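In this view, the complex is presented without one of its protein chains, the others remaining in place.
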Amino acid sequence: MNAPLDPDFARRCRESFGRQKAMALIGARLTSVEPGRAEIALAYRDDLTQQKGFVHGGILGMIADTACGYAAFSLMPAGCSLVTVEYKMNILAPGRGALVARGEVVKPGRTLTVARAEVYADDGTHVATMQQTLMMLAGKTDHPE
Amino acid sequence: MNAPLDPDFARRCRESFGRQKAMALIGARLTSVEPGRAEIALAYRDDLTQQKGFVHGGILGMIADTACGYAAFSLMPAGCSLVTVEYKMNILAPGRGALVARGEVVKPGRTLTVARAEVYADDGTHVATMQQTLMMLAGKTDHPE
Amino acid sequence: MNAPLDPDFARRCRESFGRQKAMALIGARLTSVEPGRAEIALAYRDDLTQQKGFVHGGILGMIADTACGYAAFSLMPAGCSLVTVEYKMNILAPGRGALVARGEVVKPGRTLTVARAEVYADDGTHVATMQQTLMMLAGKTDHPE
Partner (left out) sequence: MNAPLDPDFARRCRESFGRQKAMALIGARLTSVEPGRAEIALAYRDDLTQQKGFVHGGILGMIADTACGYAAFSLMPAGCSLVTVEYKMNILAPGRGALVARGEVVKPGRTLTVARAEVYADDGTHVATMQQTLMMLAGKTDHPE
């Protein structure tokens, strides 16, 4: 449905993800990126939990945010940067075990893109759902300035 | 404005925060808790950043989420648990330097509480704003089950 | 997927919708209700528009809100009431022509239900997308008190 403007989108997304030190901190991996879609996997770790022993809601937000971001970034031209404008997430169930966040573009746009992510646990539980708005910054680098 | 139901709310919030291993992972500290308000401070660290060297949007979400949570938890009776139903956050500026998230209860309720958090950088930049819904689970422990 | 608790759910939803005078004001119709799904149709009218002649974003919100609401209400037991806790909507394109809002339950729950609605124009344009949280009030009437 969504044709990538940059044939080299997958490498560009993987390199960008590789520069996200916060993703390394929590052990998240970009396991798949296709035009308009991206998947982030997160192994369960004790140091990612909140006071009740579930994965912290903010960590759920981190992987859902990032899955939306690379779903959108996959459709962008080379030589641009993408920023998160806002996101809204519902937590549907406590986060237990390994998680995966699947991001998908709902509406690509020249300036703004709307994306969505679903977070699932490895037992199939639907853990969270996010709706997000992103803005492309044309001619801005995706590297530290 | 908001009288706490539990006179020992501050100790209860600090102990709960102390069990949040994800907060220790990112180095966040609960620097203040009053009835209906809580403040989380986060020092800048290179390993909290995204691909452009700013603090990851999901990390902004983690501290804002937690600031809302303890603002709400401060007004709850002893012997209950609180879960995040959903949140929505706008990122207003890139997160640079040390950050503080200030959470405040907008509308306390028996079942649902609505809270808000503002994230500021130490140079005064307004970095993010969050609106959140929380649900009290009466008679549920705030510890791992 | 979702079995209704009340076999008479369709009649209950239609009667409740019939009491929504605001829906009559804008000419909205409940065109379909199934377990976990509802559809609201809205004919284009000049008096529903904003300053540029498109259907007002708040009117898009009205039909999306109501489509989520009856999607959720269809799964509720008889003799309860349902309130909207919050919703978030992205407007994806200007609202032109006749519109339909399709609501769907994402996660049914005893207390809280999460639903989503998509608004489409009759030319197939995806106009808006909403994510919503609803709360069931057991033993409360769905009529004026």
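Letters are used for the chains, namely A, B and C, taken in the order the chains are written, and counting of residues starts over at 1 for each.
Here is the rule we use: contacts are C-beta pairs under 8 Å (C-beta built on N, C-alpha and C of every residue); 3 or more make two chains touch, one makes a residue touch a chain.
All figures in this text were calculated on a predicted structure; none of them were measured in a lab.
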| item | value |
| --- | --- |
| Given C:Ala10, C:Val85, C:Val119 or C:Met136, the one touching the chain that is not displayed | C:Val85 |
| Candidates C:Ala10, C:Ala38, C:Met62 or C:Met76 - the one touching the absent chain | C:Met62 |
| Among A:Leu5, A:Cys80, A:Ala93 or A:Met135, the residue in touch with the chain that has been omitted | A:Met135 |
| Contact footprint on chain B, counting only the chain that is left out | 88, 90, 92-93, 106-107, 114, 116, 126, 129, 131, 133 |
| Residues belonging to chain A that touch the chain removed from view | 85-86, 88, 111-112, 114, 133, 135 |
| Absent-chain interface as seen on chain C, which is shown | 16-17, 19-26, 46-53, 55-59, 61-63, 65-66, 81, 83-91, 94, 141-145 |
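Here, only the chains that are shown with their structure count from here on.
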| item | value |
| --- | --- |
| Relative to chain C, chain with the most remote C-alpha centre | B |
| Interface residue identity across copies chain B, chain C - same or different by half | same |
| Chain C residues counted as touching two or more neighbouring chains | 88, 114, 133 |
